[in-house]
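A single protein chain has been omitted from the complex, and every remaining protein chain is retained in its original position.
So, subunit A:
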Amino acid sequence: MAMAALRREGRRCFSPLNSPNPIAAVRSSLIPASEYDFSLTFSLLLTVFLVVSLSQRRVFVFVSACEQSPLGVRSISTQVVRNRMKSVKNIQKITKAMKMVAASKLRAIQTKTENSRGLWQPFTALLGDTPSVDVKKNVIVTISSDKGLCGGINSTSVKTSKNIHKLASGPDKETKYVIMGEKGKAQLIRDSKKDIELIITELQKNPLNYTQVSALADDILKNVEFDALRLVFNKFQSVVSFIPTMATILSPEVIEKESEVGGKIGDLDAYEIEGGETKSEILQNLAEFQFSCVLFNAVLENACSEQGARMSAMDSSSRNAGDMLDRLTLTYNSLEAVSRAENRITERDEAKIKGVCWDLEPVKQLSPPN
């Protein structure tokens, strides 16, 4: 290396060389070898040439200021900012991509959801919705998503389920949870472990369809004893609004009991029953079918809300990343301006101490010759 050889010689006549050397030695650990060799040797030669031949102090100062820039030590602090800018930019790219994916998924699932609302509406017209019914065995079906990064929809449905649990529990009552989705599971396991009856996950590996949901409803019916099922889910309203909703499904016995009391279900007697079936048979079939239909709609509504929530969450996070990037760019620019000014001063001071340039002009005049 040219520089090392010169240093070992240590000859006074090359004294101008000594001034960049100590700085360069410190720098060497910070920069890759190839870059170091080239830029340093080059700038050394340039400095020597200019100082010796022209011996103009202005030019000397100007060149040494130039020599600084490719080495990049002055930006020890700007380096940190630059790395941070890079990572923020990458995160912004990811969130933007996630937003696009969520938007396209939402479009597909939204039409499905809106069409599926036609499935439960006739049931509500026939049997009515009875959220206030007071029964012994309540089962809360909490519907949540498997994946995260979708705003607060999972915690809203968990919170609503917990509130319903509190309302429904009493001295001689039993309230259990059936949880759908990883996120709801993670939240409810923490404090309601003993009330969990069934956990269902990986529902959305394939696109949701009725066959799948009805098989699932079948599993719930066979494994869980209930008087009333409370389905808790986020009803899709628009891309930015989801309403935590509870749908109630009564067991056939409870429907029969309620229909004797009167009210909306009491009108059931006005219907004529065809064939040789009894009323309880019909009611049982109806209740089962109602459950699968309402569950289908609930799962779809929740999936739709999930995509909508993810879309808006990713939108706002990419906007935040943009804001952060703007602020970082400002910081970076001012830091660089400061360090550039500082470097000129230290360079000059060092030269002064070494006795190389003893009659430099004040700092404010230290600018390249025009």
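Following the convention adopted for this analysis, a contact is a pair of C-beta atoms (placed from the backbone, for glycine too) under 8 Å apart; a residue touches a chain by one contact, two chains touch by 3 or more; residues count from 1.
Heads up, the rule we're going with is that contacts and distances are computed from a predicted model.
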Determine which name in "GPI ethanolamine phosphate transferase 3, catalytic subunit", "Mediator of RNA polymerase II transcription subunit 18", "ATP synthase subunit epsilon, mitochondrial" or "DNA primase large subunit" the UniProt entry assigns to the undisplayed chain of the complex.
"ATP synthase subunit epsilon, mitochondrial"
Sole residue of A:Asn223, A:Ser316 or A:Asn333 that reaches the chain not shown, by the stated touch rule
A:Asn223
Over the whole complex, note the residues of subunit A touching the chain we left out.
193-194, 196-203, 205-207, 209-212, 214-219, 221-223, 275-277, 281, 284-285, 288-289, 291-292
